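The structure under discussion is supplied below as structure tokens; questions concerning it will follow.
Note that this complex is displayed minus one protein chain, with the remaining chains in position.
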Amino acid sequence: MLGAALTLIFAGAALISFLWVPYDITQLDIANKIKGPSGAHPLGTDHFGRDILSMIMVGARTSIAVALVAVGIGMGLGVPLGLAAAAKTGSLLDEVIMRGNDLVFAFPSLLIAIMITAVFGASALNAIIAIGIFNIPVFARLVRGAALSLWTRDYVLAARVSGKGAARISVEHILPNVTNLLIVQGTIQFSLGILAEAGLSYVGLGAQPPLPSWGRMLADSQTMISFAPHMALFPGLAILLTVLGLNLMGDGLRDLLDPRLRRGAR
Amino acid sequence: KTDIVVAMQLEPPHLDPTSAAAGAIDSVLYSNVFEGLTRFGPDGSVNPGLAKSWDISDDGLTYTFHLNEGVTFHDGTAMDAEDVKFSLDRARAEDSANAQKALFSAIADVEVVDPATVKVMLSEPNGNFLFNMAWGDAVIVAPESIENIKQMPVGTGAFKFTNWVQGDNITLEKNGDYWGTPAKLDEVTFKFISDPTAAFAAVMAEDVDVFTGFPAPENLPQFEADPRFQVIVGNTEGETILSINNKMPPLDNVKVRKAIAHAIDRQAIIDGAMFGLGTPIGTHFAPHNPDYVDLTGNSAYDPEMSKALLAEAGFPDGFKTTLKLPPPSYARRGGEIIAAQLRAVGIETEITNLEWAQWLEQVFRGKDYGLTIVSHTEPFDIGIYARPDYYFQYDNKAFQDLIAELNKTTDPAMRTDMLHKAQTIISEDYVNGYLFQLATATVAKAGVTGLWKDAPTQATDLTAVYWAE
Amino acid sequence: MSLLEIEGLDLDIHGAPILRGVSMSVAPGQIVGVIGESGSGKSMTAFAVLQLLPEGAMCRGRVELNGHDMLGLPEPSLCRLRGNEVGMVFQEPMTALNPIKTIGEQVAETILIHEDVSKRAAMARAREALDRCELPGDRFPMSRYPHELSGGQRQRVVIAMAIALRPKLLIADEPTTALDVTTQAEILRLIRRLVEEDSMGCMLITHDLAVVADMADEIVIMRRGEVVEAGPTAQVFAEMNHPYTRALFEASGHQPVREAQTQSVPLLQVRDAVRDYALPRNRLFAPQDYFRAVNRVSLTIERGESLGLVGESGCGKSTLTRAILGLEELQGGEILLDGAPVFSGHQPNRAVRRRMQVVFQDPYGSFNPRWKVARLVAEPFHLMDARPADWRDQVAKVLEDVGIGADAMHRYIHEFSGGQRQRIAIARALILRPELVVLDEAVSALDVSIRAQILDLLAALQKDYGLSYLFISHDLSVVRNITDRVLVMRAGEIVEQGKTAAVFDNPQNWYTKKLIEAAPVLPDHGVAGGGAE
Partner (left out) sequence: MLRYALKRLVSLAISLVVASVVIFAMVEVVPGDPAAYMLGINATEETLNALRDQLGLNGTLLERYAGWVGGMLRGDFGTSYTYRTPVAEMIGERLWISLPLALFALTLSTAIAFPAGIWAASKRGSLVDTSVMGVTQLGVAIPNFWFAMLMVLVFAINLRWFNAGGFAGWDAGILPAMKSLTLPAIALALPQASILARVMRSSLLDTLGEDFIRTARAKGLSKRQALWRHALRNALIPVLTIIGLQFSFLMAGAIIIENVFFLPGLGRLVFQSISARDLIVVESVVMLLVFAVVMVNFAVDLAYAVVDPRLRVRA
């Protein structure tokens, strides 16, 4: 509940920011830089005099977009791979997919993300790709594991008796029954994606200015933390609360969806 | 107390000042470990170094240097004219890896007269020659120790190199056999702290005694307010400019460049990026130089005029270009501010943050950029505008002739005149957006005395530093 | 004097009533059989004795074990009693043992927990207990891990653990449900022997009436958390006071009314079928090894016939089924339906497949939980080139035929009980009006009363639809009641076949004999016997 509420707050803030933000963040107001929270600026201003509340709202957009697309990449590629591997267990295809997964897992993900963005240039897009790549094996493994047990179910056998092929069964029978798992894992990867984006942006390899990003706000505020702690506090809290919200929501969803899944399929 | 910990942002890649551009090498070793024939004083003046005096022939083509006697390298070998010849010949050789080879291009020959006298023949007169010899790239090294110089630098200075923990620190100790005024400190540790936050924390926590080139101007007020510390703000030779690719349309249009210049609010940049540190400039010349002309009026902040100029140039709705930024915070922060200011007059910029290596590759060598921000820290470098292949790609015959003339001229008054002219030409051609002269801030513990205020060259000369009671 | 005395036991879990006024008693040397259908509270009664109840359970009433008031004792005292005075054996031998400890350690642990003896002494006594449970030391060293034992052997280890300290009471909760008939017979014999040797009391929980009929001195019949009837075995069987007891008894030996329809026209012919499974390679470049799951099996099903296939778990019954249905290709031999091969040119033959369908064992696992019944039942239409326009009507009709009603079409499968699901499974099998229906353990997972209804339904449908059945089961009594002919399979081969009655009454093969001997049978005296006439 709390999780869903927190998530909604930030998703809502991101959405509202398309229509309205308290201040235009593309306008710098150097004269008003580094002001603590006040009536005019509830969360204060940053080193360029921008309104931190507005920055956080627009930054939520970046964080959510990056994490969402990265999860999308991971699901979009990982789910079919996992389904294929499960459909053809023990085959060469399965072996190749699983070894490939192991390989990606063997790389320290953040390190490689740093390499990727270092090689291809720092940008939100490359951050998405780097985070997305490491989502692929997560989903592939999850789906394969779940699908393997589903493949032993009698209803799959019944579908085969009805003359359906592996691809069709994967889509009609396996996929719908792993969606719950995907939703739960998706929320978790989503929150990890937000953390990863923040980390990459913090070291300067994520979203580039003028696109606001929570991670970069933290990086910018770092040298000012001793005299303007509000600049570091609020973006950090935004990350913390969003990730916390997503994790709580993931747990909640698991509790909500899992027993039904178990009851449905015994 | 006779030891000191001096922190700086960048670590030298290796310890041979004569084969790399990295200013960090000079920051540690210049004057402390290595010395040249001449040397820079704290005010930027050229003073005698290993050469106690010199004679210049009337045609300006022959320099005869008289060396100090009894000078030894740290490994005990004597420093004599042979070493000078070796050093200069090495720097100008075909396969030389000297990053500032141009400094030596005027030299035609070097001749050893006797162990204490060396004669340098030039191919044409050069008003800057003594100045050139003061650079860190022109220090005197010994053939005996050249092999391992990158790891084990052996010089003639008041300090001896002792140890290097890569990634962390370099230590020097007092040279007991120094030929000149001995150093007051017994031991010096240079610590490398690249991260501005860490820099702040390290000073605050008193992990270091001095931080030269303190990277976060926003923290200076706190140090100033704290009686434990002193803050020394000085000039550098760094003209911080918004470099413009003069060959890339529409930036090849002088009206467009002028529009850019008028769109920029220098003071906002100095306040926003440097927290007030820095002197506005209107041309590529250091304001503390006596030959400086204040031309900031040529590019006063005037967005309306800027818009008008853009419309005149055929871009009433503005245009789009790239803004590539190297790592220092003046560039990164300044870039964001400039982007916002340019956006206000209709010019959209796509910001790309680059590491130095990428910047050198893409911008400096590849000339693949529209705008960039960089500080040109070489002293007295207006001559770069005479190089059409330089990354601004500014090609003005009149200016090139002027500089060629200047190089040959030794008469001070005429030089001043020509320099004024040169500054005006580039300012009125709006070659680049001239922002501010980079300031340098040194934060030190209250008792530290004898530090340089300004930075006429990249050096941390500790030979006169001591702890006051 | 009784060993265990349960009186007026009420049990609630999180406020939901589970047990109501349960009373029973066990005397030393006595076996009390507790039976009842799934969910009737048998296991909970047992757990209440040990006080190992799930979280949120609340007990009232009186449970007295050898003079100890189990409901009143503090936890440490209960721990001293468990394993010492009362031992327990569980249903699932595969998961009841800790997979990462040796069997010796696990048996010795019972001793070490309760007695202050050296590890060596405990191990020696563990050895003894294993020996007593017919796991001799030369073949079953104590250093074995559970996964190195078969199900029956694991169950013996669990029993050894339970009796290591010669407890006064042994509670066995469905100790043989997961096992083969032959293994079941051995385990039951072992329990009986141990009870006699130590004159232990034994509470034997089962849902199989026949098992208790053989074993128990007294019977307690439970239903929905209540005891409906109790008394000495012979008396209960003779009197059957409660209608539920009668229904239970009747359903257990239920014989559906059916007429022989066999037309002596071969419908399905299997000739010399061979099915090999590739074994995982042990070494990288080792030659591929195979496991032969079906070895040169030949059989014929005639039109309108019900053919039974029996055999212990893992003998290859399901594998053969899959081959017949054209799901897997054979490595040798051929399978023909009405003369047409099931597989032609490495491709399953769709025209043949349409004429065969299957019903599986697990009513919970055979449906996609995310589909509605209409879509589920219509799935076999995929075998047609196009789904007929009136498919909804056809689904409705077949649902009516299996006694579910057409309004089920718009509901999800979790809204149905096990028995209803199995009816829907049959509807799905019938939707294409096949000629052959394979029933792979189709009634094994159902409670006896439901099982009886399904068997009746199958018999009726066979007549209406003119079906042939291949009826696979390990439950001999069911096979006996519903098939015309029977095949006995062992280790991938058919060892005996013939008319059902002939094979059961006069088995020729030693294995068939053993199988039939091992199967527990209901006494045929009493009301039930009368009722069947």
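To keep things simple, chains are lettered A, B and C as they appear, and every chain counts its residues starting from 1.
In the analysis below, a contact is a pair of C-beta atoms (placed from the backbone, for glycine too) under 8 Å apart; a residue touches a chain by one contact, two chains touch by 3 or more.
None of these values were measured; they are calculated from a predicted model.
By the touch rule given at the top, the unshown chain touches A, B, C in the complete complex. For the options A:Ala13, A:Met55, A:Val69 or A:Leu218, the residue in contact with the chain missing from this view is A:Leu218.
Note that of B:Val46, B:Ala78, B:Ile146 or B:Ala201, the residue touching the chain absent from this view is B:Ala201. Among C:Ile13, C:Ala27, C:Ala57 or C:Cys79, the one in contact with the hidden chain is C:Cys79. Interface note for the absent chain: among A:Ser17, A:Thr45, A:Thr62 or A:Ser109, the touching residue is A:Ser109. Although one chain is hidden here, its contacts on subunit A can still be listed: residues 99, 102-103, 105-112, 114-116, 118-119, 191, 195, 198-199, 202-203, 215, 218, 222, 225-226, 229, 232, 236, 239-241, 243-244, 247-248.
Touch with the hidden chain on the side of subunit C covers residues 50, 52, 75-76, 79-84, 87-88, 90, 92, 95-101, 109-110, 113-114, 145, 147-148, 158, 161-162, 282-284. As for the chain not pictured, it touches subunit B at residues 13-14, 20-22, 94-102, 150-151, 165-168, 191, 193-195, 197-198, 201-202, 204-205, 207, 327, 355-358, 360-362, 364-365, 378.
As a convention for this text, only the chains that are shown with their structure count from here on.
In terms of inter-chain touching, the protein chains here are arranged end to end in an open line. Averaged Cα coordinates give subunit B a centre that lies 88 Å from the centre of subunit C.
Rounded to whole angstrom units, the spacing between the C-alpha centres of subunit A and subunit B is 45. Taken residue by residue, subunit A touches two or more other chains at no position, since every residue touches fewer. If you check the complex, the residues on subunit B that touch subunit A are 196-197, 200, 204, 216, 218-219, 221-222, 268, 271-272, 332-333, 335-337, 339-341, 343-344, 351-353, 355, 358. The touching residues of subunit A, when paired with subunit C in their complex, are 153-155, 157-164, 172-173, 176-177, 261, 263-266.
Interface residues of subunit C facing subunit A in the complex, by the touch rule stated above, are 322, 325, 327, 348, 350, 353, 356-358, 360-362, 364-370, 379-383, 412-414, 425, 428.
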